[in-house]
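Omission of a single protein chain aside, the complex is shown with its protein chains in their original locations.
As written, the chain order gives the labels A, B and C, with residue 1 at the start of each chain.
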Amino acid sequence: MLTGIAFAIRLLIKIAALAILAPLIQGCIKQFKGRLQGRHGPRLLQPFFDLIKYARKEQVISRETSWVFSAAPLFSFAAVLTAALMVPWVDRSPWPFPADLILFVYLLAIPRFMMALAGLDAAGSFGGMASSRESAVSALAEPVLLLSLLTIALPGGSLHLEAIPVAANSLPLAARAGGLAAIAFYCVVLAEIGRIPVDNPDTHLELTMIHEGMILEYSGPLLGLLHFTHWIKQITLLVLLFNVFIPIGMMVESTGAWTAIIFSALIAVVTFLAKMITAIALLAITETWLAKLRLFQMMDLLGFAFVLSITALLFVATGV
Amino acid sequence: MILISIACVLLFAGSISGLFGRSFAISGRRTGAILQAIGCLALTIAGYQGLNGPGWESVPIVLPHLGAIAIGMDRLTGLFIMLLGIMGFSTSLFASSYLEHLEQRWNFHWLPILYGIFICSMSGVFLARHTILFLFFWEMMALSSFGLVILESWQERNRRTGFMYLAITHLGAALLFLGLLWPCAKAGLDFTFSGWLVGIVSMSVKARFIVFSALLLGFAAKAGLVPLHVWLPRAHPQAPAHVSALMSGIMIKTGVYGMMRFFVTVSPLPMPAMWGWLLLFAGLASALLGVLYALNEREIKALFAYSSIENIGIIFMALGMGLLFRSEGRYALANLAFVAALLHSANHALFKGILFMGAGAIQYRTHTLNLDELGGLARGMPILSIMFFVGAVAMSGLPPSNGFMGEWLLYRSLIAGFSVSHLSWKLFLPLIAALLALTGALAAAAAVKSFGCAFLGRAKKVDLHIAPDPDNYMLSGLGLPAFCCLLLGFFPELFSQPIAKMIAEFGYGPMPQPHASLMWPRIAGTEGLQPLLIASLLTVGLLAAWVVLKRLSYRKDKYAAPTDISSIEAIRIVDTWNCGTPLTERMSYTGSSFSEPFLVNFALMFSPRRNFRALGSLAPLLPTRLTYAIRVSKVFEDYMYRPAIAGILAISHSFQRLQAGSLQGYLSLMFFALIVLLIAAK
Amino acid sequence: MMHWNDTLISWMGAFVLLTGFMTVVFRRFGNVLGCYRLQSIGFALATAAVGLDLGEPHLYALAVLSGVIKGYLVPNWIGGFARRLGSRAEEKMAVSPAVSLFIAGGLLLAAHIISRTAVGSASAKVDDLMIALALLLIGFFFMVSRSHVLSHMMGILFMENAVTGAVVMLSSGLPLIVDLGILFDVLVGILVMSILVFRIQGAFDSVDTSELTTLHG
Partner (left out) sequence: MTHFNAVEGFLSIWTIDYHIENDRPFFGRVERDRLFCCLESAKSELGARLSMLTARDYGRMNDRFSLLVILDIPATTSYLAIETPLPDDNLTYRSLTPLFPNASWPEREIRDMFGITACDTPDTRPFIRKGAWPADLFPLRKDISPHRAYPIERVLLPTTVVEGEGVIEVPVGPIHAGIIEPGHFRIQVIGDTLLSLDAQFAFCHRGIEKLAEGRDPLGALLLAERQCGTCSVSNTLSFCLAVENAAGISVPPRAAYIRVILAELERLYNHVNDIAAIAAGIGMAFVTQQGLVLKEELQRINAGFFGHRFLRNVVIPGGIRSYPGIDPLNEMVELLAPIVRRLDSIVAVAIGNSIFQDRLENTGILTRSNANELGGVGPAARASGVSIDTRCDHPYDGYRILPGFDIPTRHECDVMARFRMRLDEIPTTLALIEAAVKSLPVVSSPIAATIPIIAPGSWGFGATESARGENCVFIAFDAHGRIDRYAVRTASYLNWPLIPTTVRGNILPDFPLINKSFELCYADVDR
């Protein structure tokens, strides 16, 4: 009973943190990117204002659409939220929750599947185009996502996300395998959250869109939900990148003295925030430094990531 | 036993309508189909009992020389019989309405007859405990399905497909004759399964290798494993939809059944690791090639046929993992892999049944299966689209569908291989897991293509007004497997527990614990999924979002008069954004366009040859006519079968030259033959 | 917990391998040159770390020297020279980047098997040897898969890097004079090759070796 209540409280805290941090991180990335490009950039809180604006708008829906159109954002949101709750943020204590790695990868496939369908639903060519591109990109991204995480998880023998850092018992990034897998994972993160060099999140140029193309027909609250979903996915993958490859400062087990727990929790939160700031800087610099790859050279980028994770696997398999 | 007899009687009773000619078959269509459905229901019950309860064996006939012709029921048989029953029930219900549009065919009366024989022979294959009987039913199954495939035999192409099917299936059967009868002969002409076992134990390693190779080739040909798959994507789309559903759902699983029966349950024999690797890599090749070719298909049924090859590949990968683990003595993990194989077999039967029947329903209404011509059906057929959607989700292996539960087990067993301290295991198994993820993502793309291009967007060449939801018979035919898909997604242990028990009864290692659905909260230190928990979390998220959205959507507009209906629901219906131009059906994405990026990305596999022409007097600058065509090569057909056939033809031509017709020629041939014989006999 | 210079060596190993993989992806000569630059710096750092590990001061000298020469001088030299040739993108790749990547992965595996049989799987040197061998093979593959003379030159440089890297990693370096000799040899090699390339371009108007298939008198 007590564990149940504790679980519920942790769940609620995490949901609240997601609701605040996911849009905030988006705002920070945009702001920082703007600064790097010599612009002022939008306000940090702009994503919140956007959400409020979307919530107040009426919905404009195409007459060509079917039930899939309205259902897709809901399914995507539910799946991404579930996946986000699986990822450990500040503590590594076991989560009474199926935080299975394969499940995580497959949960992230649900929004892609649903949004690819939604893109086709409105009968316009832009949506279809985006769906087909998204399917092609994600087909290449999925094996790398799985393999780069597996290389870290396999030596420990557990596929549970919060168990991965514990199992590795050191800094995975410091080892060869960890470093290579981290680079591979970062490439996939860029592809998954639709950032340059794979997709340009700032463009609405009809012919080059991937993620924006699929949500072209959405408006009002549903569009807000989609953006929110996307931001949750973004923060989840970034947290995963940092917590798996640099599991520094995370709380281990909530036993011991009262003050010690509070102290370690404080440290965990501070390191977490530091990690997020690094992530923001990393993304913003990558996006300013690179331009968008040609559509079919995505294969090269993701193939590169795949070979890197295979190399990491080789190091792991030989036990060095 | 009684249930089986009842089922057979009912199935044949359903076929009777066909015996009295076409007009009688038309009038008795529904009655016959329902009789057959009830027969299948009896099969389901029998299978359920077999799966859960103790088995039985009986000897109806004892023949001279052949001994006791035994049939029997155990958990393995029970599983497949139950699947056959469920799918047979659904397809029969479906067929009761679906057959209507086939009534114009002159040979319509053959349909119920062959269909009855087909189901009966499949259950015979599962029930047989005697090699001769097994092979008899095997041949019956092949012949009846051949008959169903060539029903539309007035087209030359269809006849060729049929004969190709017959040729490969007979080649497989011949190998099975070798693999089944040789050990029996070794065991003193004891043709029962136990006799086969005795024979195989007494054989030398080399002979055993030949027997197992023959069996593997025979079963793989039936299952459609690469490279013996070429018949499958041609034969399945050609049969009527409900038959395709059975062929893809159950018939190719007879290969899996055979593998389980003759490879896995042969207790005393250690299988070398080579067999495991062989199955693993053949399965991987099937899975990848199958799904890639599926993506490239524009006909829905052909797409699903290739997807069947993919799923057979996944099942064989699991079988291969099981054999691998056994060769290492890791019996618990091996059992897990076998559970994965059987669970995925069951899952595939269910969702492929939905998808094929859904394709049939589409064809029934729109008379086309070309994804480049279809589109927008979801608005006319919402219920069908939802059922098809369930099938598509399961085909993509997304949680919380049953497809995911099967694939998850396979992932688990692949990854568990990392604990074995061989470098090849540690390196290849995670890699194969990654490639399985690639397959999964590509399968999801194929599912998006099939569902999206058929049900969403706009129809290209089809009048949607004539395409409402099909009638209740067809819908319930699809509904049962769709329901089962969801049920197994939430409660996979309904199937996996009996399967685990069955595997444990093989006598190796402990009973695997594949799923633990209702653990709440998680028991510390356990690895596993809680499907119900995932499903409930997903549902809670879904509902929360839905409620919030509904509140936002129904918010009253403060500026509008309260009587204004449109102000209550803040939703406006508009045209699709099309840059200010009217939307035409040519702008809705087609299947070919959807899969084009895959063609480019996997050009190595497809080697597409594009032919784009600009015609007209001022052609490159101001063309008046533009044409485009693409041809994609199929690796095994273009580089293996075609050269082989050409080679055989060339050889037979050269033999033909011997038939010169001159007497001296024949005489000299005979002379040479005589000399050769003399030398050989010395 | 690994000592920090072990970590550095380990990291540099992964890093040079990464640059090796990157070389086969890039179509463009400038990027390949950049990879070479990074790889040379990586090797120099690894050399320095090995020197620190073993307390061999001559390795520091070697690290500095090779870092400056191969990480700065040689790439700049070749870069200017490529500009004078006016080379654009390497358009004729016999194998597509994605496929070359997988071939490179296969070469890594082969290198692993070879180095295991050579050193014995228990030795800690397996991975170092594997990386060096893999880079050697990748450099060779790079030469095979490209047709531009400059790429061939780069392939030789990559292979040279791998050889010196292997020497340093495995035997903690040869006497300084030998290493210097190798370095000098490379410099002379580049000089000779660059003269040859100019001669080839003067004679054939092209430095694409796939077009140089007939013998000229």
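FYI, contacts are C-beta pairs under 8 Å (C-beta built on N, C-alpha and C of every residue); 3 or more make two chains touch, one makes a residue touch a chain.
All of these numbers come straight from a predicted model, not from anything done at the bench.
Student: Considering the entire complex, write down the shown chains that touch the omitted one.
Tutor: For the complete complex, the undisplayed chain touches A, B, C.
Student: With the full complex in mind, choose from A:Arg92, A:Arg112 or A:Arg133 the residue touching the hidden chain.
Tutor: Looking across A:Arg92, A:Arg112 or A:Arg133, the contact with the absent chain belongs to A:Arg133.
Student: May I ask which residue of B:Ile2, B:Cys579 or B:Ala680 touches the chain that does not appear here?
Tutor: Touching the chain that is not displayed is residue B:Cys579.
Student: So which of B:Ile2, B:Val205, B:Leu621 or B:Ile679 would be touching the chain we can't see?
Tutor: Considering all chains, including the one not shown, the answer is B:Leu621.
Student: For chain C, which residues touch the unseen chain?
Tutor: 26-28, 30-31, 88-89, 91
Student: Residue-wise, where is chain A in contact with the chain that is not depicted?
Tutor: So the residues of chain A touching the unseen chain are 33, 36-39, 125-126, 128-129, 132-133, 196-197, 200, 202-208, 287-288, 290-297.
Student: Considering the entire assembly, which residues of chain B contact the chain that has been omitted?
Tutor: Within chain B, the residues touching the omitted chain are 298, 372, 578-582, 584, 586-597, 599-600, 610, 612, 614, 616-618, 620-630.
The rule is simple: only the chains that are shown with their structure count from here on.
Student: Any idea which chain sits dead centre by C-alpha averages?
Tutor: Of all chains shown, the one whose C-alpha centroid lies nearest the global centroid is B.
Student: Between chain A and chain B, what's the gap in Å when you average each chain's C-alpha atoms?
Tutor: For chain A versus chain B, the centre distance works out to 35 Å.
Student: Residue numbers in chain A touching 2 or more other chains?
Tutor: Expected reply: 299, 306, 310, 314, 318.
Student: Can you list every residue of chain C that touches 2 or more other chains, as numbers and ranges?
Tutor: Within chain C, residues 109 contact more than one other chain.
Student: Once bound in the complex, which stretches of chain A touch chain B?
Tutor: Residues of chain A touching chain B: 3-4, 7, 55-56, 58-64, 66-68, 73-75, 77-79, 81-82, 85, 94, 96-98, 100, 102-103, 105-107, 109-110, 112-113, 116-117, 120-129, 131-133, 135-136, 138-147, 150-151, 154, 157-160, 206, 216-217, 220-222, 225, 295-296, 299, 306, 309-310, 313-314, 316-318.
Student: Quick check: in the complex, which residue numbers of chain B touch chain A?
Tutor: Those in contact with chain A are residues 375-376, 378-379, 382, 385-386, 389, 393, 396-399, 404, 408, 411-412, 415, 418-419, 423, 426-427, 430-431, 433-435, 437-438, 440-442, 444-445, 447-449, 451-453, 455-458, 520-522, 524, 527-530, 533-534, 537-542, 545-546, 548-549, 552-553, 557, 570-579, 583, 585, 587-589, 593-598, 600-601.
Student: In the complex of these two chains, what residues of chain C are touching chain A?
Tutor: Against chain A, the touching part of chain C is residues 1-2, 7, 10-11, 13-15, 17-18, 21-22, 25, 97-98, 101-102, 104-105, 108-109, 112, 121, 124, 126-127.
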